[in-house]
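Could you have a look at this structure, given as structure tokens, before my questions?
In this view, the complex is presented without one of its protein chains, the others remaining in place.
Every chain is named by a letter (A and B) in the order it is written, and numbering of its residues begins at 1.
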Amino acid sequence: MSGEAEMVIRAQSLVKRFPGVTAVKDASFTVQRAELFGFVGPDGAGKTTMMRMLAAVMKPDEGEIRVEGVDAVARPEDIRRRLSYMPQRFGLYEDLTVDENVRFYADVFEVPRKLREERSARLLAASGMQDFRDRLAGQLSGGMKQKLGLACALIHAPNIVLLDEPTTGVDPVSRRDFWRILHGLRAQGVTIVISTAYLDEAERCTRLALLYRGEIRHCETPDALRRKLPGQMIVVACDAPQLAPAVRTLSGVPGVLGVRAVGDAARAMVDDQTLRIPEIERALIAAGLSHAKVERVPTMVEDVFLALLQGEAQQG
Amino acid sequence: MNAASQPAVVAENLVKRFGDFTAVDDVSFSIAAGEVMGFLGPNGAGKSTIMRIFCGLLRPDAGRALVAGIDLGRDPEAVRSRIGYMSQKFSLYADLTAAENLRFFADIYRVPPSEVAARMRRAIETAGLEEHAQALVSTLATGWKQRLALGCAILHRPEILFLDEPTAGVDPLARRRFWDLIHATAAEGVAVLVSTHYMDEAEYCNRIALIDRGRVVALGTPRELRRDPRIGAVLVVECVDLTGAMAALQGAPGVHDVAVFGQALHVTVVDEMRAPGRLAALLREQGLQCSRIEAAEPTLEDSFVQLVGRGPVQERPRP
Partner (left out) sequence: MNANRVIAIARKEFLQVWRDPRSLAIALLMPLMQMFLLGYGVSLDLRNIPLCVFDQEGSRHSEALLQHFRASRYFEITQPVHTYAALRHAIDAGKCRLAIVVPYRFSQDLSVLGRSSVQAIADATDSNTATLAVGYAQAVLNAFTSDVEVRWAGPQRDTLRPQPLAVESRVWFNEELESRDFIIPGLVAMIMALVGALLTSLTLSREWERGTMELLISTPVTGTELMVGKLLPYFAIGLLDAAVCVLLAVFWFDVPFRGQPATLFVTTFLFLTVVLGIGYAISASIRSQVGASQVALMLTMLPTAMLSGFTFPIDQMPRIIQGITYVVYGRYYVSILKAIFLKGSGLGDLVLPIGCLLAYALVIAAIASRQFRKSVE
């Protein structure tokens, strides 16, 4: 990594209110150059509102946003030149072809003629869309639409890209393609801010802000976030009929801080894996669940999110 | 309550065609009472078609579809009273109260009048809506709406419950609570069939049928799917020079996929590369130093991506 990290986006004490609800409450964060920064949270957490304020299509009620040093509220037009925004809803023209859409945005961003053709070909090829140039955008599948949106966002080679839930509803294969493109961008020094409701996508970001009900609850790297878990994760795999008894048994073992059932296992947070695993095994056998197997597993962002929210719910 | 031996839902070599297009191509599975089965697959894979067959809305062209022993090819009407259906977005009336919604569905499903009050009460309790029973549904938060919708769907004590992407985008706490409710419902003997293309929903199912282009590509518990022998092993690789490592690995024989996860690479290896030490050797040859190379468990998404695959069919133009 070369040089000192440069602060590309700085937001302080952002507040945005709508009738009946405060969508964003006192949010502050920074984004460094070439980071892949993620806003993670469920629907209604405030992700889209946050992205809209960053893209200068919505003004915050309070607070300040600076993009590359420029005040986004005072000089929105200056911001719009520096970044690309991909809104949550497909923002391209369904009655124009892939090519016509790309060309339109190339014109809007004043991409020089000479560069346009080469870049357009490269971007479309990277998304596997070179054979679809004459197809109307409305006839593309969901995954392809998002990739087209990304191509249009990148046609003017911006330094900063804002993506609002770009992979929602997209099939997993296209999702992977999408992330591959994003990582390629990062390698070229592009700063990416992305919002997602998928907690597993959170693992792919370089830094995360967990958004819940308009507040940034935690803002760190995925590793640091995992370390915030007040425990370690174990999994007890068993058949469906044994799930409920397994959960009950686990809850009764000291040192087990939380249990939840998934489809074919119970995931539990314990204070010390080495210590508790033998105890758990004994308890399971005693409960007649001898077929259940206990394993250590790495912590997932979802585990952290749940534990932290649960903790806050209990405090608040 | 069904005898434990008789599966609640059975599909035997089901086929359904629309003109030239075969939406369901020789699909077989069975779901026991009390089991939560997930249908995971991309859009257009055939999940909705299968659901509709089992709701009695479509007749199969070949094969058999049985619900609670009733052959849907012969008598689709008979199942209506025995199934419940819940879809995330469209189940409730926003301008009626929670209690009114319950009342409405009780009437629609012809719950015996003597039972209505008791069942409504129970639905409100399990959903945790005691204080909000008289509130308009449009004022309720998503989590509550979902639990209420579920309550409405099971008022008539169906034997089989169909769920259509019930928890997409919902906050993890509400989602967990909802699935606890589903598991509790299943524990009472209901067979639950979930249709989704979200991995995190599929994880909550006891068993998953991975469906692609009308066929069942894999069938098993989430773990079994993750450990399907057809899937490559996943190695987590941490290197100082991530970009260099990625370039070196991508396209190398035996390397199926390389993806960046934060500060590490997740590398999917197959065939000869599975052998321990092979990857490390490859990286050393390229002069790349890596601090950590560890086996990781493949995710459900890995299974999905590798078993379902890609291809022109996913880019089928929409009419």
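Here is the rule we go by: a contact is a pair of C-beta atoms (placed from the backbone, for glycine too) under 8 Å apart; a residue touches a chain by one contact, two chains touch by 3 or more.
Quick caveat: nothing in here was measured; it's all calculated off a predicted structure.
Taking the complete complex into account, the chain left out of view touches A.
Only one of A:V40, A:L92 or A:L124 touches the chain withheld from this view, namely A:L92. Here one chain is not drawn; of A:M7, A:V21, A:V57 or A:A125, the residue touching it is A:V57. When the full complex is taken into account, the listed residue touching the unshown chain is A:P76, out of A:P76, A:G128, A:G184 or A:P241.
Taking the whole complex into account, subunit A touches the unshown chain at residues 52, 55-59, 76-77, 80-81, 83-87, 89-96, 100, 103-105, 107-110.
Basically, only the chains that are shown with their structure count from here on.
Once the centre of each chain is set as its mean CA position, subunit A and subunit B turn out to be 22 Å apart.
On the side of subunit B, the complex with subunit A involves touching residues 34-36, 38, 42-43, 141-142, 169-174, 176, 179-180, 183-184, 186-187, 197, 199-200, 202-208, 221-223, 243, 246, 257, 259-263, 296-297, 299, 301, 304-305, 308-310, 314-318.
Considering their complex, residues 41-45, 132, 135, 138-144, 168, 171-174, 176, 179-180, 183, 186-187, 197-200, 203-206, 212, 221-223, 237, 239-241, 243-244, 260-265, 297-298, 302, 305-306, 309-310, 313 of subunit A touch subunit B.
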